[in-house]
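Removed from the display is one protein chain of the complex; every other protein chain stays in position.
What follows is chain A.
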């Protein structure tokens, strides 16, 4: 537990939490207002990594690629790789993966937590969950643990995700990531756990400025509980915050369909701005399948 004894106040606390709850712009602003001379070199590095990851989250991939020079420290290099990966085409992606493998193999830097985090993220995008877990499962930071939870959830292994969550809870039950992971697991488990997830999102929205992420979380709980009206209201609020947010659009599509309202506009928007979103991909593959079935019948 980090928060024992009388360690000095955690300067990066606000920044980290803003990043976790998806208040990326706030994270960027607050990272710039942090007094650099008060921070230790480690903190500085973490601050920069968080700053660039925030930029990545709001889609400014190129900015990150340009700003991180070749002489930057390993964590930043890792973030740059992530930026390249997220912005690039298939060929770039392959080179990123091989570069990552190379770095991970290097005993000097291979165990760096941010590098491993980036590796986990990239392999998760690659759907190579075994490879991802290879790098993340040894844990080390709350973020890695949270990523583990996500990976397990992607693998539909809620049981393993729950085990990871227990580990997180033992480390720091009140940590924002623990709370979030808890909510994710609860959502994945469904049933009576939804109520719990809803309370967590409610707490987060009480504590932090509401973000698309939190609103979507709340909306998801509402959808699970069958309150589509309430979910729609929350999602529209989220849409007001960011008109292009993929999750909001996807959830709105689902929600509208359930309410019997036209959803095509949201779907088209999603297709335009996020052509490789899961929902779009599934839609198109379903359409393909349908066409094929039609042809078979014809």
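In this section, a contact is a pair of C-beta atoms (placed from the backbone, for glycine too) under 8 Å apart; a residue touches a chain by one contact, two chains touch by 3 or more; residues count from 1.
Simple rule for what comes next: contacts and distances are computed from a predicted model.
One chain of the complex is hidden; its UniProt record names it "Coatomer subunit alpha", one of "F-ATPase delta subunit", "GPI transamidase component PIG-T-like", "GATA amidotransferase" or "Coatomer subunit alpha".
Of the candidate positions A:106, A:128, A:159 or A:203, contact with the hidden chain is made by A:203.
Of the listed residues A:128, A:173 or A:288, the one in contact with the hidden chain in the full complex is A:173. Where chain A meets the missing chain, the touching residues are 1, 3-6, 9-10, 13-14, 172-174, 199, 202-203, 206-207.
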